[in-house]
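Removed: one protein chain of the complex. Kept in place: all other protein chains.
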Amino acid sequence: MSERARLSGWTIILLTLALLPLYLHSARWIDFLEMTLFVAVLGQGWNILGGYGGQYSFGNALLFGTGAYIQALLQFKFGISPWIAMWFAIAGVVAVGAMVGFLSFRYGLRGSYFALITLAFAEAFLVLSRSLKSITEGGSGVQLALNQDPAQAIATFQFNFAGPFLKEYGFYYTIFTILLVTYAITWWMERSRFGAQLVAVRENEDAALALGINTFKVKLGAICLSSAITASCGVYYVQKFLFIEPGIAFGPSKSVEALFAPIIGGLGTVVGPLLGSVFIHGVGEATKMTIGQALGGRPGVDLILFGTILILVLAFLPRGLVGLVEAVWKRLSGGRDA
Amino acid sequence: MLEVQGINKSFGGLHAVSDASLFVPAGKVVSLIGPNGAGKTTLFALISGFLRPDSGTVIFDGTDITGKAPHLICQMGLVRTFQVVKPFASLTVRENIAVGAHTRIADRKAALAKADGVALLVGMDAMLEQSAGDLTIAGRKRLELARALATEPKLLLLDEVMAGLNATEIAELVPVIRTIRDTGVTILLIEHVMQAVMSLSDYTYVLNQGVMIAEGEPKTVTSSPDVIEAYLGHGAAERLAKMEARDA
Partner (left out) sequence: MELLGFSLPSYGWSTIFGSTISGVFLGSIYALVAVGLTLIYGVLHIINFAHGALLMLAMYAVYFLWNILGIDPYLAMLIVVPGGFAFGYGLQRFIIGKASHGKDEITLLVTLGVAIVIENMALFFFSATERSVRVPYDLDGIDLGVTYAVYPELAALVGSFLITLALWAFMTRTDTGKAIRAVSKERQGAQLVGINVDHIFAVTFGIGVACVAAAASLLVPTYAVHPQIGSLFVLIAFTVVVLGGMGSFVGALVGGFLIGVTEQLGRLYLGESLGVITISVIFIFVLLFRPTGLFGVKAG
């Protein structure tokens, strides 16, 4: 696909995302869109390191959870403004990510070993967040006070009692903005020296080294960027739900959600995580609406579906849905525009 | 340009390189020959920082680079290619070469433009959009050369870039390497293709079982009995001499 086709595609996608909720007017559908964009951002955080850099993390919950906890605890314990807390959250997560990256890459952990160590760190933080009650409030989690004063809505980063527009759309446009920023960064990265070197590391680390790339530094840079993006998801989550507990923060489900979207959508592409997230949430919602009733609302159906989609994509679409879309596009444009 | 002094490397009990020394003067093409398993690739790895020598020193452009990290050595202007080619398979030829170009050039557009120039020089300009994974062996060898060249090296180490190529492809590549030398790049090459060694190199070293057994002008070296024995086995030089005497 040419750069121009890509840009027009993005214009259409972003305009749709910007305007769609205004026409939906339904709290349920706006919630659905919010969660879709949330996972799209979470997935981009994974995609930077996993898709572009080839380092598959199985523990991105470590980054999400650390961000969420810093955001929650700074407000809960010290009454710090959420707008200030978020910078500490991002910085804190980058520090944690850099530490894990430094240790893993310094000791040359690749492939399965890198996956295992990220998993181990997430598990360690899960245990710590449950047991260090004096710091984290333990297993019962942190509940933030609900602001009921409309005048304080923006100052408290809470839109539940805000004026008419913010109340309805505040969180949607928050996650939409986060998506815009993180996807713009990824778009820029893809077209930069750093991005080219990161992909080179993924494709062949020895060749990258021979061509003068400091592969350690490049991987470390990628994990820091990945951390910052994932941290923003933690911040968003806490502001939206005003609650965080160890299982949500550091349990395996966020780690898994983070890798589903980019793998299904298309690894190492800007649009992949968004496409993947829209697809799995769309399929999940469609299932609920059609056969959900017949199944009696039992839990597990959507994850059975997502797991199956994951396996099928791995088996038949090595480049994910993006690869499929590009193949179709090539067909339609008569193979002129590869 | 490059001076290797008494370098040693063993893997377990195997002495892959023993007390080897060589000297590459600026602006020349020097070749390193020797039978399979002689330790040539290992010597390249020692020079380029991929392996740390047990003892000995590597001096490049007046600086001791022994044991330095490979990417730093490359940034100083010494780049190697791999005998077993390592393309960035899912990238295009242009993108592959641009990775090399980025070592000196931060800007993406400028790096891609530089890639186009290098591709033209090595005769890959028609394949720029092709995926590196789809290239033939000859194409991959050329790409290996192009990527290294894009880092703007002072010294280029080429590890068997002619191996696996047919006569036509070899005949095409020889002038390319000559052109690269003419642009001022010093070259040290490992080669089995004698025709290329003879026509390209100003000086030749012979490595056998990790030991430098001969050096000199390519013609003189390749006709020395020691070298012939190293390649063809014990007693070969004598037999060859007898055969020549009989033919004459």
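The chains carry the letters A and B, assigned in the order they are written, with residues numbered from 1 in each.
One rule holds in what follows: a residue touches a chain if its C-beta (ideal position, glycine included) is under 8 Å from a C-beta of that chain, and two chains touch if they have at least 3 such contacts.
In this text the structure is predicted, and so the values were computed from the model without any measurement.
The hidden chain, counted over the whole complex, makes contact with A. Considering A:180, A:256, A:283 or A:325, the position touching the chain not shown turns out to be A:256 (whole complex).
Within the complete assembly, A:131 is the residue of A:2, A:131 or A:333 that touches the hidden chain. Considering A:79, A:164, A:299 or A:334, the position touching the chain not shown turns out to be A:299 (whole complex). Taking the whole complex into account, subunit A touches the unshown chain at residues 54, 56, 58, 103-104, 107, 109, 111-113, 115-117, 119-121, 123-124, 127-128, 130-132, 138-139, 252, 256, 259, 263, 295, 298-301, 303-304, 306-308, 310-312, 314-315, 318.
The working rule: only the chains that are shown with their structure count from here on.
Subunit A and subunit B have centres, each the mean of its CA atoms, that are 45 Å apart. For subunit B in complex with subunit A, the residues that touch the partner chain are 48, 50, 69-71, 74-75, 79-82, 86-91, 95, 98-100, 102-103, 105-108, 111, 129, 147-148, 151.
Partner subunit B is touched in their complex by these residues of subunit A: 191-193, 196-197, 199-200, 203-204, 206-215, 338.
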